[in-house]
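Yeah, one chain of the complex is gone here, protein chain that is, but the others are all in their spots.
Order as written gives the chain letters A and B; numbering starts at 1 within each chain.
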Amino acid sequence: MRFLVIRKADQATEAGVPPTEELLAAMGSYNEEMVKAGVMLSGDGLQPSSKGARVKFSGGKPRVIDGPFTESKELIAGFSILQVDSKEEAIEWVKRWPVIDGDGEVEIEIRRLFELEDFGPSEAIDRMREVGFAKPK
Amino acid sequence: MTVSDTHRAIDAVWRIESARLIAGLARLVGDVGAAEDLAQDALVVALERWPEAGVPDNPGAWLMATAKHRAIDLLRRRSLLQRKHEQLGHELEERQESAVPDLDAALDDHVGDDLLRLMFTACHPLLSTEARVALTLRLVGGLTTEEIARAFLVPAATVAQRIVRAKRTLAEAQVPFEVPRGAELAARLSSVLEVLYLVFNEGYSATAGDDWMRPALCEDALRLGRILAGLAPQEPEVHGLVALMEIQASRSRARLGPSGEPVLLLDQNRARWDQLLIRRGLEALRRAEELGGAEGPYALQAAIAACHARARVAEDTDWRRITALYASLARVAPSPVVELNRAVALSMAYGPAAGLELVDGLTSEPALRTYHLLPAVRGDLLDRLGRWSEARAEFERAAALTRNAREREVLTERAEGCARREAESRRTPAPTGPEA
Partner (left out) sequence: MRFMLLVKADKDSEAGILPSEKELADMGVYNDELVKAGVMLAGEGLQPSSKGARVKFSGGKRTVVDGPFAESKELVAGFWLIEVKSKEEAIEWVKRVPFAGEAEIEIRQVFEAEDFGPAFTPELREQEERQRAQIAAKKR
């Protein structure tokens, strides 16, 4: 099973406050543990929403709105993708998140990824499978 | 949107659409130089109209439609239009408006093929390597002359000249706009792969402190490789090259130390390796192997890179497998550097004496005469065997040969280390024989 782990944004991440060395080191070690355990599929930090944009579709027509976006708690500051055997295992890993992140105040969301098998039989899905889409390893 | 906002958006559209636009036009007019001119003309119109009218919903189609009208004028002027229609099996139409849909239909069927034709043409063996690189990055990569110039640290005027001359060479030789077939395909494909890997290496081996264009070069090479893998999915060496580039690129963040010095693979912090790229690389390698291409040179190099990628820590590296892969590589793509790498792998798998035997055979190799890694490797093996005064001499030789200051420091330190161990051994009774 694969899970997307989302580190929610806060005022500091949105303000572009750079991580302290301590945090960088702690996150580095944490990521290293997950890599060594073979559960980390990828992971990255996201720049503040001021560097981003939103595209709203209405009647199928897109409209672009530049960041920043004000509601920090809606936003994402980082993510990783884990491959584990259960949601409980994913939660277990997330519980080990470095406590110094966010000065001890941080929210992590865990979401399960769709695998191609989760969809019923479908030509479109077969095509995606052919192209090598969403293959768990 | 401001005018400059629109210009940035147009730049983005150009990056996405230009290669296909040029490719489609090239098939229409039979010449990549003319095709690029037509595409650029369409871009000029876009730059004039879109700031006011907005970027169209389907910008690619807009550009193609605009360019096609001029293309037909061009063909008409060359009196080729009649012949084109005859080729398409249609009666001659006098009016331009009815000419367009026929050509439209012919074009739409062949988008992928046209892009493939463009890649082969841009990498044509008639052109010098620099010309191929410049033309490929420009026509297929959508890079501007300035971007190419910065990437290769040459003046923009030089790049512009290369491109102009390259187009002229192709036009004068009347190089057909086609995908090579049969016996020719392998060699021509090899030329394309060589260009892509050259671009990648230019970005990958960039020394610290350079303009951030260099990692961007790796990205461009990877992007072109992935595009090619989509266009020629049955070619195993394409997947092999993509695999190699994905896995090498996965190490980018770990390759430079805090002071900007290069970090050797075995010393890198593997937590900084990009697992996403590693998985993509392993998948591409699998593809190459499934297609029966496991013994291709790029696939073999990718397989070696994959061995490193799979080892979570350096100690877990499957050196025996790497040694076997180098042996295969030495058969299909022999070179003294491959032999040297094979010697290192041998020593890691079977001990320094095994590696030294192979390296000793390379010391008179002319191609390696000024290659600092030869004495560096030899020095390392001798050091591990306790032959410290010989090791020291090799490290000093290596230090003298390298042009990288930080590397010279490291090699000099190694030489000094050997000198210390030599002195120690004189003071205390030495163990007999090399270390096990």
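FYI, a residue touches a chain if its C-beta (ideal position, glycine included) is under 8 Å from a C-beta of that chain, and two chains touch if they have at least 3 such contacts.
Please read these numbers as outputs of a predicted model, since none were measured by experiment.
Undergrad: Which residue among B:Thr66, B:Thr121 or B:Ser252 touches the omitted chain?
TA: B:Ser252
Undergrad: Could you please point out the subunit B residues that touch the chain left off the display?
TA: So the residues of subunit B touching the missing chain come out as 8-9, 11-13, 15-16, 59, 112, 212, 215-216, 219, 222-227, 230-231, 252-253, 257-259, 263, 266-267, 269, 272, 276-277, 280, 314-315, 384.
Undergrad: In terms of residues, what is the contact footprint of the unshown chain on subunit A?
TA: Subunit A touches the missing chain through residues 2-4, 6, 18-19, 21, 24-25, 42, 44-47, 49, 51-60, 62, 64, 69, 71, 73-74, 76, 79, 81, 87, 90-91, 94-95, 97, 99, 101-102, 104-114, 118-120, 122-125, 127-128, 131, 133-134.
We adopt the following convention: only the chains that are shown with their structure count from here on.
Undergrad: Cα centroid separation between subunit A and subunit B, in whole Å?
TA: Once rounded, the distance between the two centres reads 30 Å.
Undergrad: What residues of subunit A sit close enough to touch subunit B in their complex?
TA: Contacts found on subunit A: 28-29, 31-32, 35-36, 38, 40-43, 81, 132, 135, 137.
Undergrad: Using the touch definition from the top, list the residues of subunit B that touch subunit A in their complex.
TA: 269-276, 279, 283, 312-313
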